[in-house]
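There's a structure below that I have some questions on.
Only one protein chain is missing; all other protein chains are in place.
Per-chain numbering from 1; labels A, B and C assigned in written order.
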């Protein structure tokens, strides 16, 4: 501390030659930060050293709070390339949280064998999903279908009368549609406007633009398209005023019936037939018991609870774990995890038909969190990293289908555990020696 | 490869002396796994070396798939203590995903200054939330209130007639309540049954047990209590059969009105008053514009979209980021992020009153993902790690209140960006030189 | 017209001696009305002749509009005692609409045989319901259970801070509850406050008072109780201001999850077992087909449609028809008709178990439209007219149970028609010679 400069000394150095700021000591830099001479979020730029920036930010927090937490290595800091994060994924970075990644599988999805990467801290989730995969594999694997693929953004605009608001809606759904398409296309060759749904509430119009966005999750792409489209729309309706570029009619990261009914992102269905013997041996229950449980819990129970799209056991668990492992936005699971799980006896009541329908899986294979190498590697593991070379959108669609199949595996396994009788026990059951030969029951 | 043993040689070694399995080479172990001689998920136990287990599991996947992804270090593997994960947080582990953690703040919540740790890969989320914190601080900070605190589990049981089903409901809500309380208490001294809500659907009864669970998130605790309670209930109603320990009337990780109306976990409100000048200088908009935007977007827009509990701009973003940083279950954001954001002019229209009401924040400060040191350190940063020494539940309640305040900061900042005009731009705006003095606008 | 007085002559007569107004001619009275010398709605009082008042009001409308409609007898006017209506049921009366009343039955409900009066103009509704009654009778009739009985009103109040709002909620749910009960009781001996549910949204509190109201539907009674309770509450919370005596959290005549989850009015379940042979002979379908149809339509179909409480085929049809016949408020069917219909094979798959659960049947047997003699006579037909002599509330509860059973009969019959194959045809089917002996199939 002996040679430590005063705040004003430091500040003058910083002002005259910001490029020399890196020569200041950590303590001096913290002092400057405390006195608002440097904004903490500019540290990376000033120091030209992302890890040192993280270190000094931690020192600042240590100074400002009573907590000694950040002194030690509890929150990891080193060995991470913050260059990928800077300006793209996070600000004011102080380190990183390692989320353990497990794999469920191998899992046969549409004839391809793969491992589902799941980043989770929930005990038994991976093991249970893996058990579901195993059961499904024995019946020939999961089949999936893509029903629809489009991302949405819904600006809100206002007019001086309901007559004008109504005229705008009619124009958008009629002659204006092509103009809007042109506006979208001018912003990106991957962004193709497919549908407009305009909802009038008095003088307000909520314009839900639905566009295909290639292999990107597409929110930014559609938002840019929407902006351009509004510019164009303003030329045709000069009395229109823009209320908000997002009017919550999109709907993003909020529970709303519109996504359940209209779909958002990828709409996917997955199904599988599980031989009755496998239901008994691998899952420890019966076809009839599973069908009954699914009815009473996932349909009637959810109906009683006032569910919108929540007709499943724990779709969000599997989806969120795969989202986190593959760099998707985990906050979108609010609507992405909407799912109806159906079970039915088939083949004269001997086998189990299970399917999961998920209308709003919002995923991308480039952009967002997928730019980070660990997350990208997990997309690679699934063979869906980046934009698809020949068929734009095919990678993201494949990812959505895999997720839906994974959800089905998780549904099957948890429902079986519940049908067997005991939710808390189900955790332990999977770690216990099983009644069937080890190679048949445990995931591997 | 020269000295590599055959499968049967390896298997015999493994069978005779499993403790010597660790002496086998990686290739030999992979071979055994491929031939189902060892279950992959038992590797940790067999080898007694968690990191080597991860490494061999990766080799196995590498062998089974075309992907070379796991060969390299893209998905980090080393430098992580898998002992914390084993048997508690994840199975079949192959490495970990590092999620960058940024801090928003300092943030004045109920008179205490703190930094919000946010694990996220969404650009500008931390910066934007930080801007909201700054604006709220200038008005004296956020005030929060806890409205309720209980975790729920709702088994489904069935009776041979509606008359018996009805009798069970009446008993549970009347004389039986104390019996149920006793059953719960016998499972844990922290688990106190507070309420029973029994919904009849024909012969089915969905029994929603609500219990306080101290500083644990409480799902496991309430599930155990529910099991014991059902045992007791079965003595009074011998014709009752248990359909499922969870009947989806809880409701966990599904969008359902019941949590919005009844609450689950912590029910919290946060509010703040932002001086009009700060709205203009820090947020770049006006009180009137914010009030109007909130009305048209968060109330009317969500109403048009058929929202249940989704009357906010992006509560899920902030909540999920803090959940991930602090070891909460991110799949629970489905219902935890339900939020109604209200804005109103106050002080003769000069200043902005904002508040956020969130009935279902499901958090704990011990158990689950909080056992992992990095996550625990972030709880420590907030001063809420572990069970509260004197007042059980106080830590988890405090965490919920901080989250609600953080959500409010995020709501304020995003709505301001939208009111200013441009969602896509809002990302860049925060990185551009601001019109106000730097020490007033940028987060630090 | 020769001797017709001028407006001012008439007006002076009217002003000096309003009691002589009846001596004016019809034309003169219309003239006065047109010139705003008499308010049209005061005609009954002025003339002391309700039928003449109706006649003159018709003449006024005839004069004001192009329509000659009211000249003739198309809309009946005579033969109705308007005295019952005046000041109680309708204003500005111009006649009455006759709604045809049919009966479904005989119907065995809880061991008593009765006829369901249904006022409807929908073809086949009565016949179809009657067919359902017949099928149910053969299995021993319908059994019903009352789960709960209370009417609600939810004022909205506001506080200067969330802390005070929260304190109010806690007081209401704790110590204050008894004070509120006393306030309610002071307004009517039939009005007993049973529950308070207070929802906080920022500084607003929505206080849902639930009270038993004897045999009255109870909205007015609970509203009066709520007013008195708010007066009392204001003494304890002087900073509270009343926003609205009804804050839509009641919820009356709007589709809302709260009634589905919390109940309103009478919560009722009805069930019946239909022998498989009757399903085939009377209903023309099979147990398996009905179970499958109910699953795919009433559970899955409604789930896909985003239903809240709409898990039935046409509960509203039967309920509305009985409401209209018995003087209930048909606008309340919005929430009263919420119903989940379940079907299941029973007795080793041979017979059909059907049940209907309806949490919000809002009915009364005195007050409102039940004061009118024709409507009262239909309550009499069901043995539930007026307040129950010994057990207050028993009549209204019985009515609700009958309605629920009637709904079940209607559900059964329509679902059978749909399972048979053809909705449009189903109308004709019931009028065609049936395959079974006439005395078994047709309603009688």
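Odds and ends about this structure:
Note that in this section a contact is a pair of C-beta atoms (placed from the backbone, for glycine too) under 8 Å apart; a residue touches a chain by one contact, two chains touch by 3 or more.
Here the structure is a predicted model, which is why all the values come from computation and not from measurement.
Touching the missing chain, out of C:11, C:31 or C:103, is residue C:103.
When the whole complex is considered, the residue among C:194, C:243 or C:345 that touches the unshown chain is C:243. When you scan C:120, C:144, C:166 or C:213 for touch with the missing chain, the hit is C:120. Listed here are the chain A residues that touch the chain not shown: 143-147, 161-163, 165-166, 169, 199-203, 257-258, 260-262, 269-271, 306, 308, 340, 342, 353, 355-357.
Seen from chain B, the chain kept out of the figure touches residues 257, 260-261, 295, 299-300, 302-309, 311, 340, 342.
Here, only the chains that are shown with their structure count from here on.
When the CA atoms of chain A are superposed on chain C, the rotation angle comes to 180 degrees (nearest 5). The leading chain pair by number of C-beta pairs in contact is A-B.
The geometric centre of chain A is 15 Å away from that of chain B, both derived from CA atoms. For chain A, the set of residues touching two or more other chains reads 257, 261, 300, 302-309, 311.
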